[in-house]
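Of the protein chains in this complex, all but one are displayed in their positions.
Up next is chain A:
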Amino acid sequence: MNLNVTWAEAWIREGARVIAEHRAELNTLDRAIGDGDHGENMDRGFQAVVLKLDALPAGSTPGDVLKLVATTLISTVGGASGPLFGTAFLKAAVAVGTVGDLDAAAVAALIAAARDGIVLRGKAVVGDKTMIDAWTPAVDAAAAARNADASVVTLLQQAADAAAAGAVSTEPLVAHKGRASYLGERAIGHRDPGAESTTLLLRAAAETAARA
């Protein structure tokens, strides 16, 4: 089974729904080690994305959806999350190109390109207590699933599971990037909000793929 534009749109709508549902929780995570507005900013961005999806032209590809997400997040989220998630979706859009159907290899490439985009802008590495701690395990899990000839649904589920574990793994860390880095040891014991929102988005991708 491959994933098409209907999935891409369903993924982003589901992502917007879960971000809204977890808005307060993301704010709370961010209040502990940042400035308390990650849920607010992500929700504002994804609600703007949903409005634009309503006007998505017929004949659009998954890449068109990803590009629309990218430009909308860059122009509405602000903070560091706007350029970081925006660049992630922009690079993902470039990676999938204009094809209408995404197989497991294309989806693995999509996730890897998104991660690479974030690294390009934010220059974080695994262990810096950032969203990369969720993205990179997801990229690795997707690559492993791809090598094992897993279905695209399994691939996305394993990527989402790895992201979730990665988000949890940020809890004992000292942050080396972003506002949490000012906290030093006081960041220990708190989960990175960007790693958590990354997990929510990848979980939404897996769940909508399972229903596709």
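Just a few scattered comments:
In this section, contacts are C-beta pairs under 8 Å (C-beta built on N, C-alpha and C of every residue); 3 or more make two chains touch, one makes a residue touch a chain; residues count from 1.
What we mean here is this: contacts and distances are computed from a predicted model.
A chain of the complex is left out here; the name its UniProt entry carries, from "ABC transporter permease", "Hydantoinase/oxoprolinase family protein", "Protein FixA" or "phosphoenolpyruvate--glycerone phosphotransferase", is "phosphoenolpyruvate--glycerone phosphotransferase". Interface note: of A:15, A:63 or A:122, the residue touching the hidden chain in the full complex is A:122. Residue A:40 is the one among A:25, A:40 or A:103 that touches the chain missing from this view. Which of A:15, A:63 or A:83 touches the hidden chain is settled by the complete complex: it is A:83.
The set of chain A residues touching the chain not shown comprises 27, 31, 34-37, 40-41, 44, 74-84, 121-122, 174, 176-179, 181-183, 186.
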